[in-house]
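Here's a structure for you.
Omission of a single protein chain aside, the complex is shown with its protein chains in their original locations.
And then chain A:
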Amino acid sequence: MPDLSELLTTEAIRLQPAHQPAFPDLVRARRRQRTRLIAGVALIALAGAGGATAFLEADPGRPDDTVRAPAGPFPVTVTGLLQQVGGPQGTPPRGIPGTVWFRADDGTITPAPTADSGRFTITVAAGRYVVTGAPGGDPQQPPTCRAETPLTVSTDGLTGVEVNCHIR
């Protein structure tokens, strides 16, 4: 038999991948995974405590005729990104054009179109929002994307909101 060590070493070199995903992408993917896990655990806890009804009521579902300009005396600016995530392992998130909707606890929905890069800027009153989104140019289509957890916008505003469209 040929020298096993030599054969295996050559084989290990041949099996090396030509490309590798960027490490920050791995870290981001892990953080998203944890956020989803925490959100799932929170939902279960909420359901167990009998609060599931309140949570489901906060889900905006399809945007309707209640869309209107933001109310509230202290509008602040929120920026973020509508992005496509998932797909083959190593695929980084990619900003996509579309629309995002901020639904406040009182049912007010504030829409904002995104740029081609997926970036958006929206002005809303400080408060708590469930954020959803949809790719494409039709603002009437049902939201298929969402931020992982409800957002709390302080009077200082908020940056870096990620609205994820998962590839299935």
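Note that contacts are C-beta pairs under 8 Å (C-beta built on N, C-alpha and C of every residue); 3 or more make two chains touch, one makes a residue touch a chain; residues count from 1.
By our rule, contacts and distances are computed from a predicted model.
Per its UniProt record, the hidden chain corresponds to "RNA polymerase sigma-70 factor (ECF subfamily)" from the list "Sugar ABC transporter permease", "FeMo cofactor biosynthesis protein NifB", "RNA polymerase sigma-70 factor (ECF subfamily)" or "Zinc protease".
Of A:Pro21, A:Pro97 or A:Pro111, it is A:Pro21 that touches the chain left out of the display.
Contact between chain A and the absent chain runs through residues 1-2, 4-5, 7-9, 11-17, 20-21, 23-24, 26-27, 30, 86-89, 168.
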